[in-house]
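Here the complex is missing one protein chain, while the rest keep their positions.
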Amino acid sequence: MPIQHLDPLASSLFGLLAILSLLLAFVMLGSRWLKNYLYAFAAESWAIALLSAAIAYYGHYPELYLVAALTLLFRGLILPYLVWRIIQRLDVAREVRIILQPSSAMVIGAFFVMFALSVSYRIASDFHLELTIAVLALTVMLSMKLIGFLMLAVRHEAISQVLGLLVLENGIFLGSQILVPGMPLLIELVVLFDLLIVVACFGVLVRYLQAHVGTTSSLDLKRLTG
Amino acid sequence: MSAGILIAILLAAPALAGFAAILVRSPRAAEALNLAASLVSFLCALPLPFLVASAGETFLGGYVAVDRAAAWVVLCTSIVYLLASIYAVGYMRLLGEDRRLHWFYALFAGFGLTTLAGPFMNNVGIYWIAIELTTLVSTFLVAFEHAAESMEAAWKYIMVVSAGISLALLGTVLFYWGGSFVLGPTYDMTWAALGGAAPKMNHAVVTLAYLLVLVGYGTKVGLAPMHSWLPDAHSESPAPVSAMLSGALLNTAMFGIFRFLGIAKAAGLGAFPELALVAFGTLSLLVGALFIVRQQGIKRLMAYSSIEHMGVVALGFGFGGPLGIAGALYHMLNHSLNKSLMFFGAGNVMRAYGTKEIGRIRGVLRHFPAQGLLWLAGAVAITGAPPFGLFLSELTIMRAGLKPSFAWAVYVMAALLIVIFIGFLNHFRAMYWDAEAAGDAPSRKTSAWSAVPMWLALAPLLVLGLWWPADLWSYLASVAQSMLPGVS
Partner (left out) sequence: MTRDILLQIAQVLTVLLLAPLIQGIIVQFEERVQRGQGPGIFQPYRDLWKLFHKELVLPETASWLFLVAPFVAFTCMLTVPILIPVLTNFPLPLSDMGDILGGGLILTLGSFMIVLAGLDTASAYGGIGSSRAVMVLILAEPTLILVFVGITLLAKAMLPFVVNHLLVASWAVYWSPAHLFLVAAFFILLLVETDRMPIHSSTHIEVYMIEEGRVLEYSGPLLALLKWASAMKQFILYTIFCNVLILPWGLSIQGTALGAAGAALGLVVKFTLVACVVAFVETAQSRLRFYRYQEPLAASFLFAVLSIVGTQLS
């Protein structure tokens, strides 16, 4: 990607949208109510779709418009709707037993961002180029990964874990839009559809969990040890 | 018949069987369809290694590629698929779930399809999607019995493995990014393209991406410390599914690590990629050994043994060179055969005794003389004793490791293999020759469907242990020269 030739307005727009997505990931970390978690995820998907469209406009990649539209549709509307339906069917509204306080999780998330920044700096400096937008993309991608893993670790509700997985995927998608917008369309589309299938499978599994184990909280899944 | 047609039939058979099983509701028909599909796949996979040229061929506009390594892995997979399908006929009838059985066989055929398709995918991104699909399909197979433990196992499986392979996706994207500086912003990310671009790629990016891919696909393989899902998933699923998971799926994921190892070596990172792999392998051996010694569940015992053997395969790839890679590939085949045998035996014993705990299974030899001897032979084999095939492959790997940089790993490996030998066979000694308590008598006899696949697994194992022809040796060693299709 001709990163070197970005004009400043485009660069700051990308920066704003990327950091907005990261901020929404933190909102997810700090929220107790599952619906808030979900809305933040939907907003984050919208921000990433906007970013995709912006890259399509400034980088002259017309196929990315399609990717942006599909992202908006799938990650921004259909996936949250599916998860919302799962939440409706279960009787959980929030995480009742808290493993890690949301504020502590946010502080740990901040440290992850600093770590991701240092790693991205190291990689970008190896290129001997001042690719600040690339550093931003790498930072946001790696920190969303780490935050997603944190969410998977400290949240015990099944829905929260599903959303954590989706945040992981969102992070990769965000990074790939900025770093490698020329990636073949086929791969991006198939990953998108794959995500849909994943969430559908999760829906079925969560229903099974509720029916056969009686709870969707992973704190109660303790039968298999050793 | 050219390789392309064979591959097409190989993949089409399970696909058709899966669809047909959904449409035809009868369980017997579903069984037969699955069995037929697995037989067809096996017959197509068997000549494939001989038909493929050493540099590999590509089909379908470059989306499907087959070289010697891929053909070998697919052969292992199709053998397990066939054996598991035969076994499943008898086993699943005992479950009493006839109404849902056609779904099982549809999913089973789908599982076979995705596992067989994985190694053929030339595009790295599509390979990732194939692995993801195997996860999705096998989750429902693991959860098939609808018990609370199965649900827990399925949930852990899909969570941990999906999180892990998302790391692998990140690594793939980073590889693409690194390659885009060499090959331009848009290019087809095939193994060969990445391998060709690797020497010019930035070292930091390749290191980071390789580590991510190693951890990501390593989760799928079950290398420690990413193995936490494996004992649960492999122990709670029905026995034929466990055999497929252990024997086929782990190999397919390991194949991805093998390809990325080739790319990392082409990038010229020194000894680092192999060191990482050796470290993971040693850790897996350690974890396997520790948990085998004090194990209480019969199928969890087998699952930890899978972790251990995948650690040995990782060690083989890590040690490198013709010896190491040949040994690792040979180990894949032997492990597939042996682990299927062990899971079939475990499944039989579980059905007969009605329990999964080793402590409640006693007097196997007295109640089941023929099958008991088969299973015992399998146990002796899987701990690496001669005259079976695993002994040969493990010895090859150890010989490959005796270079100064990795000698420590060989000593650790040897020590841990001895520990596993003692621990594993101790459990079997208890099951076979310890005194029976009053209520431990088995209730059911097992059918021929359960016994035949065990014979079919043991015979090649014995043969492979006693006879390793020079052609096979040179075939496997040639893979070490060309780890990526189209790049030699």
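Letters A and B name the chains as they come in the text, with residue numbers starting at 1 for each one.
Here is the rule we use: contacts are C-beta pairs under 8 Å (C-beta built on N, C-alpha and C of every residue); 3 or more make two chains touch, one makes a residue touch a chain.
In this text, all values refer to a predicted model and were calculated from it rather than measured experimentally.
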Omitted chain - touching chains that are shown: A
Hidden partner chain, touching residue among A:Leu38, A:Val135 or A:Val167: A:Val135
Residue of A:Leu117, A:Leu185 or A:Cys201 touching the missing chain in the full complex: A:Leu117
Missing-partner contacts on subunit A, residue numbers: 8, 11-12, 15-16, 19-20, 22-23, 26, 30, 101-104, 106-107, 109-110, 113-114, 117, 121, 132-133, 135-136, 139
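Assume only the chains that are shown with their structure count from here on.
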Where subunit A and subunit B are represented by their mean Cα positions, the distance between them in whole Å: 31
Partner subunit A, residues of subunit B touching it in the complex: 123, 125-126, 129, 132-133, 136, 139-140, 143, 146-156, 158-159, 162-163, 166-167, 169-170, 173, 176-177, 180-181, 184-186, 188-189, 202-205, 208, 231-232, 235-236, 291, 294-297, 300
Touching residues on subunit A, where the partner in the complex is subunit B: 1, 119, 122-123, 126-127, 141, 145, 148-149, 152, 158, 161, 165, 168-169, 171-172, 175-176, 179-184, 186-187, 190-191, 194, 197-198, 201-202, 204-205, 208-209, 212-214, 218, 221, 223-224, 226
